[in-house]
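Here the complex is missing one protein chain, while the rest keep their positions.
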Amino acid sequence: MEIIFNKSKKGKNSYAVPQWKGKDYQLDGRYTGNTSLLLPDVGESELVRHYVNLSKKNFCVDENMYPLGSCTMKYNPKINEKLASDPGFTSLHPHCDCESSQGALKIIYELEEYLKKITGMKGVTLLPAAGSHGELTGVMLIKKHFEKTGENRDTIIIPDSAHGTNPASVAMCGFKLKEVKSTPEGDVDIKSLEGMIDKNTAGMMLTSPGTTGLFDRNIKKIAKMLHDNGSLFYGDGANLNATLGKARFADMGFDIMHMNLHKTFSTPHGGGGPGAGPVAVVESMVKYLPVPRVVKKGGQYSFETDFPDTIGRIHSFAGNFLIYLRAYVYIRLLGASGLKDVSETAVLNANYLLALLKDEYNWPIKRRCMHEFIINDKGFPSGITTDHISKRILDYGFHAPTVFFPLIVEHSMMIEPTETENRETLEKFADVMITIKKEAFETPAIVLDAPHNTPIRRADVVQAARTPVLKWE
Amino acid sequence: MDANKGREVKEGYRYTDKHEWVKAEGNGTALCGISDFAQNSLGDIVYVELSAESGSDISGGDVIAVVESAKAASDVYSPVSGKVLEINSAIEDSPETVNKSPYDEGWFIKLELADTAELEKLMTPAQYTDFLAAGG
Partner (left out) sequence: MKYTLLNNDDKALMLKKIGVSKIDDLFADLPQDILLDKLDGLPEPVSEMEIHDILKSESCKNCSSRMFLGAGAYNHYIPAVVDDIASRSEFYTAYTPYQPEVSQGTLTAVFEFQTYMCRLTGMDVTNASMYDGATSLAEAVMMSARSSRKDKVLVSRAVNPIYREVLSTYAWAAGLKVAEIPLKGLTTDFSAVKKLCDDETGAVVIQSPNFFGCIEEPDAESGFTALKEEKKLDLIYTVTEALSLGFLKSPAERGADIVCGEAQSFGSPVSFGGPMLGFISAKERFTRKIPGRLIGLTVDSDGNKVFALTLQAREQHIRREKATSNICSNEGILAVKAAVYLGAAGPQLGKLGKLNHNTASYLRESLLSAGFSSISDEPFFNEFMLRNGKSGFDSAAAGAGFDPGKYYPEFRDCTLFCATETDTMQSIDNFIEKIKSGSVWK
């Protein structure tokens, strides 16, 4: 393990602070502190070597297929990065006048328009800084709506297959949670749902297609049940890559939805972020959207904040501008036909990979998938689980799938190849999976002790949690 | 592999469908904890936070603790009602005790039972064994 603090030795730092030639304005010592000893003293060349060597210990999508289900690790076009680092955008101060930021405001305005077309919705806010932030915003919109109509609806329904951010967002807004079961075929259990919807139901959140990679065959029926009850239907667009350009969330019956620009629209994930989680809504919800909003009047764009029914502000400024700049570029490069090609290819790739694996691995829900699918470790020798399989995948130069999620399938492996993989790579990955199964029976130790060829061996996550060491001493 | 690993059911205890146990000590007091099945399902327990406080009155079904493993977390509920006499802080300091000894050293709280009849409503070891066999 290498850490920058270990390389420190007095006198090596390369940094030179520009000389101040004016008067020295003393600030009383009761206000100042001495931090010089807190920070490492290293030279620039050491710093570069440190991080270049660290970077080599990272797997990334530019290296190989990254089939992390529901994360949509597609290729990130390089032109995105080039344009997002243009000083005309990066050096723009968020408090500058609207007259001098017309270019940026136009991009925001137009991207909102494109996202309306893509979703079929009537209003979009780009402000949320991530998908979960978008969810939180969406649930706030639900809360505001019923506050305005004067109805005291305090419950939101979520399927048992939902991503954890759904229930967490609901809880942060003070709603009660009801969990609806999924059928063995992966749809929402309509019968149970029927019994759950009542006068307290503010809404329901549903990922579409679901976290099982399957499209709910009753989606319109669910929408109708909710709407007949005066409840709102929230669409989690984490898996929008499956229907991009092919079908619109508004047409599925959703009232509110969020998108993940860092998944569907090719912005890189940065080893954790930043993302962007725009929220789109139907006409009746537009008035609740957060501020500031970009308004176009007489060919001029401006930020406006004066909307009486808004939920208010949700970000320090106007969201992750450099992220939506990249999404804007992506949409312009692809156009309507290119976006449709994305979802069709993503779905084709996933189904092909599934076809290569379904006879070798347990396939718990036997339906054709959308952009991702689930298999698990059932049928493996006792003691070898999804955990070991995923570590062994790393040895073969691929990233592991999403594991142990969704919770409704035991020891799930959720595989999402995305549209930017070629056929040969899918076949190579399938071969690896089949080889690992063979190893599990013939040479189980090699699977149990995996990984072997990675920059480090298996990390002890139990020790990390039992005795947390969260900073360098 | 030991087929019974993580499924031990101890005689003399009563069980809930959420995999807690209670063991009457004969003098109106009882110990509570989680079953072998529960500790095994959670995996290596990394953290226990006992939220029940000594001296407080609790009802059956109240949360008495949170247990965390590296990949899961779960609330622990009191199987019965009563007054909390003692909490086992030792498991907060070394949570692995719950994995190693779920029925003995890994107990969570000691209660003065409000109503010993409540015990009768819980599963017997035989019933709990069947409950586990049926998929828990």
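Here the chain labels run A and B in written order, and each chain numbers its own residues starting at 1.
Methods note: a contact is a pair of C-beta atoms (placed from the backbone, for glycine too) under 8 Å apart; a residue touches a chain by one contact, two chains touch by 3 or more.
Remember, predicted model here, so these are calculated numbers, not experimental data.
Across the entire complex, the residue among A:157, A:193, A:206 or A:339 in touch with the chain not shown is A:339. Within the whole complex, the absent chain has one touching residue among A:284, A:422 or A:435, and that is A:422.
By the touch criterion stated above, the residues of subunit B touching the omitted chain are 46-47, 49, 68-73, 75.
Criterion: only the chains that are shown with their structure count from here on.
Rounded to whole angstrom, the centroid-to-centroid distance between subunit A and subunit B, based on C-alpha atoms, equals 38 Å.
By the touch criterion stated above, subunit A contacts subunit B in their complex at residues 382-383, 404, 461-462, 464-466. Contact residues on subunit B toward subunit A in their complex (touch as defined above): 1, 44, 46-47, 68-71, 95-96.
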